[in-house]
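Worksheet for the structure shown next.
For this view, one protein chain was removed and the others were kept in their places.
Think of it as A, B and C in the order they're written, each chain with its own count starting at 1.
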Amino acid sequence: MSDHAAAHGHSDELAHEMPVSTLISVFLALVVLTLLTFDASYSISRPEYLGAPIFGTHISIFRPLFAALALPAETMRSLGVPIAMAIATVKAMLVILFFMHLRHDKALNNLIFFFCFAFFFLFIAFVLIDTLQYQGDISSFADSQATK
Amino acid sequence: MLPILLASDSNTDPWLNWFWYQMPPQQLSPFAKGVDATYYFIYYVCVFFFVAIMAAMTYFCIRYRRKHPGEMVDKNAPTHSSFLEAAWSIIPSILVVPMFYWGFTDFMDMRSMPDGAYNIGVTGQKWNWTFSYGNGKGIVGGKLENVDWHDKKSIIRDLPAMHVPVNTDIVLTMNSKDVLHSFYIPVFRTKQDVVPGRYTKLWFRADRTGQYDIFCTEYCGDKHSEMLAQLVVDTQEDFDKFYNRVTNLVILFPDPVKRGEYLFNTRGCSQCHSLDGSPKANGGPSFLGAWGTEVSFEDGTSAKMDENYIRESVVNPQAKIRKGFGKIMSVGLLSKDEEFEGIIAFIRDLNEKAKK
Amino acid sequence: MSEHAVADPHTGHDGHQGHNPFHAHHFDTPKQQFDAGKFGMWLFLVQEVLFFSGLFVFYAIVRVNHPEIFRWGHQALDPFYGFVNTIVLIFSSLTMAWAVRCAQKGQRTGLIVNLVITLVCAGVFLCVKYVEYSAKFEHGFLWAGRFNPHTEDHAGDHSATEGTTSHDSGHADASHAASAEGHGGHAHGPVGPPPKNAGVFFSIYFGMTGLHAIHVIAGIAAITWILVRSVRGDFGPDYFGPVDYVGLYWHLVDLVWIYLFPMLYLIE
Partner (left out) sequence: MATVDVVRSGSAGHTETDNYLTHSKGLLSWLLTLDHKRIGVMYLIATSAAFLLGGFFALMVRTELWTTGRTIMNHDTYNQMFTLHGAVMVFLFIIPGIPAALGNFILPIMLGAKDVAFPRLNLASFYLWMMGATFFLAALSFTGLDTGWTFYTPYSTTDFGTGKDNAIISAVMGVFILGFSSIFTGLNFLVTIHTMRPPGMTWFRMPLFLWAIYSTAIIQVLATPVLAITLLLLLVEKTLGFGIFDPQLGGDPVLFQHFFWFYSHPAVYIMILPAMGVISELIGVNCRRHIFGYRFIAYSSVAIALLGFLVWGHHMFTSGQSKLASVVFSAITFSVAIPSAIKIFNWLSTMYKGSITFNAPFLYALSFMFLFTIGGLTGLFLATLSVDVHLHDTYFVVAHFHYVMVGGALTSFLGGLFHWWPKISGKMYSETPARISALLVFLGFNLTFLPQFVMGTRGMPRRYYNYLPEFEPFHQWSTIGAYVLGAGALLAFATVIHSIFRGKPAPMNPWGGASLEWTCSSPPPHNNFDKAPSVEDCYDYDKLVWDEKTGGYLMRK
């Protein structure tokens, strides 16, 4: 199934073996991405944030980026969710593909796992669309109660 | 077939009325005819397919019945046919398109509220409906108690009646005080759940007078089945009479104290005046213990709190300002004699209650 | 939740038994058994994802319709704790993946050490959660039905709700530690009065992290079971399915947390 199998010398290997170097690299990547999430979040929400104080200087990826783009405050706020979710998804993919071996797993296991996310999003999307539509009826009732 | 169906009117068409009891009840609202036409379209499609399938099934059962356990079948009988299978995938797919389309257009009709309609408030609670006219000026309600369920007249007599004028667009703004209910008027083919924490709306227009059933169709507990009401479609004159009757305070509250309490709560008095002796923030003096006492004013004068004083304070609030209070109340909120009678009785009654 | 099948004690012997004591009678080959177990575990994970989906839907709806609740509520959470827990879980994922590798290669000591580290990480995670939860209980930052934030506070502890003194939050030690990590000791007391239904934020917080914590506890039980079997020496290159399956489960727990952390602690 892979070249590691040959190295191990076991003929009918049950599953792929992940090299230690890959595992540690993935771990480090996850840590870096976690710090990046902080960086993005703080760059958006905290004006006084300059970057992570490391080696006597402030290191930040997103702050100079946002500064360069000079986006209006509202736009920047609305970017918070997509950026955080995008980074989280990259992290999740790393975990799924390497820690969970899905990259080397059967196509079927890949299929069902991504299929289930399709249902997950379907669920969220339909419910969200509907509740957004009738939110007005709820808020108008809440307003009428407040004035009473 | 369809034009005949669209024109069919279940109130007058005896053939439709006779047909196998499959009749929905009378149709009254603008969309009821559309709903029924769609209903019948689906109905006849279903009958056609059902009869065809059952006829084929019966024929095969008789024609191909097994005569001996060892009997073998014709080996050349087909085990699939792309043509047939395509046919019975495509034909039903085509047939459901008009069903969806007519259902969709009538539904949008039902759910889009007309402009300038007459508004009635509907409140559902366990287990009765309350109808509110003129923004709460008139309230109609009632409960079923110990009726004879075999006698429809006695049921109707005890039910709260929602009166509406004929040939007028009516919008119901509905809310529930506790759990889910659902407001269902079969003659209008319309129904809407009544949800706590939000408003839901329903509209209709009755094109003839009469009296019709209203049901709660969302299970709401013990006496769900008794959460009924009557819809009374009146002529405009009758409706006006009804409206005057339900908004007439003397009829609604023969007891002046009750009338006063109602006015206190509904005409804004309670926003500034308390009933427990404590002053309200940015408000006026409390009503408790005030009756019959000597009250002093900002200009140094004083007067006894009696009928005339109260009347004057309501009609012209700026005339006498109580010591320690500002010129807050601006407009007289009551105008009719029976209203003054009520609020005076209410304030006087507070003292008597306090004494006890 | 072991999805693997082991030998059936009631079974009569058949041709396949003998070379592996954990090879169940109804599978033709160990490979078939392993694949069946793995497919079963993936299906179980699919089920888990959809199990969590309800809470994510709830989150999405409140988030979209009432962002003010989040803007206010998330300040009550200390990102430092979230950060520590993220690193702890990621690290435990690493050791778990490593444990699987050790099992595959028949390295018993490595397997045991990795599993023990994973267990310790899970324990640390729960301890941090405990500290966080007790702070929320103390300040009355509870779910909607019990939401009752106190502005007055216990002796010696500064209120987390006093927005004006936000730089001096109740979690002083945590904030300092956060600075040490290089992420600024920002305060985490909500600023301003709570918006309407602010408690819903804490319903979401307790709902999501609580369900996740239950999964962590289940994971601890599963890993302990694997550990016992590892000490017994059950696993080797021919048979390591259970380690792999529990590993997959543990990574899913990590996966959920990867989303929960920014969703609850970071996003405004």
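Simple rule for what comes next: a residue touches a chain if its C-beta (ideal position, glycine included) is under 8 Å from a C-beta of that chain, and two chains touch if they have at least 3 such contacts.
If you're wondering where the values come from, they're calculated on a predicted model, not measured in any experiment.
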- Task: Taking the whole complex into account, name the chains on display that the unshown chain touches.
- Result: A, B, C
- From the listed residues B:T38, B:S132 or B:S313, report the one that touches the chain absent from this view. B:T38
- Query: Out of B:V122, B:V140 or B:C216, which is the one that touches the chain we can't see?
  - Reply: B:C216
- Just the residue numbers, please: which parts of chain C touch the chain that's not shown? 2-6, 8, 10-12, 14, 24-28, 32, 35-37, 39-40, 43-44, 46-48, 50-55, 57-58, 61, 66, 143-146, 196-197, 199-200, 203, 207, 211
- Task: Go through chain B and note every residue touching the omitted chain.
- Result: 21-25, 31, 34-35, 38-39, 42-43, 45-46, 49-50, 53-54, 56-57, 60-61, 64-66, 68-75, 77-81, 84-85, 88-89, 92-93, 96, 99-100, 102-111, 148-152, 155, 178-180, 182, 184, 186, 189-193, 195-198, 200, 213, 215-226
- Item | On chain A, residues whose C-beta touches the chain left out of the figure | 108, 116, 119, 122-123, 126-127, 129-131, 133-134, 137-138
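Throughout what follows, only the chains that are shown with their structure count from here on.
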- Note on the structure: If you tally C-beta contacts across A-C and across A-B, the winner is A-C
- Item | Whole-Å gap between the CA centroids of chain A and chain C | 16
- Scan chain C for residues touching two or more other chains and write them down. none
- For chain A, which residues count as touching chain B in their complex? 134, 137-138, 140-142, 144
- Message: Could you list, by residue number, the parts of chain C that touch chain A in their complex?
- Response: 30-31, 34-35, 38-39, 42-43, 45-46, 49-50, 53, 56-57, 60-61, 63-65, 79, 83, 86-87, 90-91, 93-94, 96-98, 100-101, 104-105, 179, 182-184, 186, 196, 237-238, 240-241, 244, 247-248, 251-252, 254-255, 258-259, 261-263, 266-268
- Show which residues of chain A lie in contact with chain C when the two form their complex. 8, 10, 12-15, 17-18, 20, 23-24, 26-27, 30-31, 34-35, 37-38, 41-42, 44-46, 49, 52-54, 77, 80-81, 84-85, 87-88, 91-92, 95-96, 98-101, 105-106, 108-109, 112-113, 115-117, 119-120, 123-124, 127-128, 131-132, 135, 142
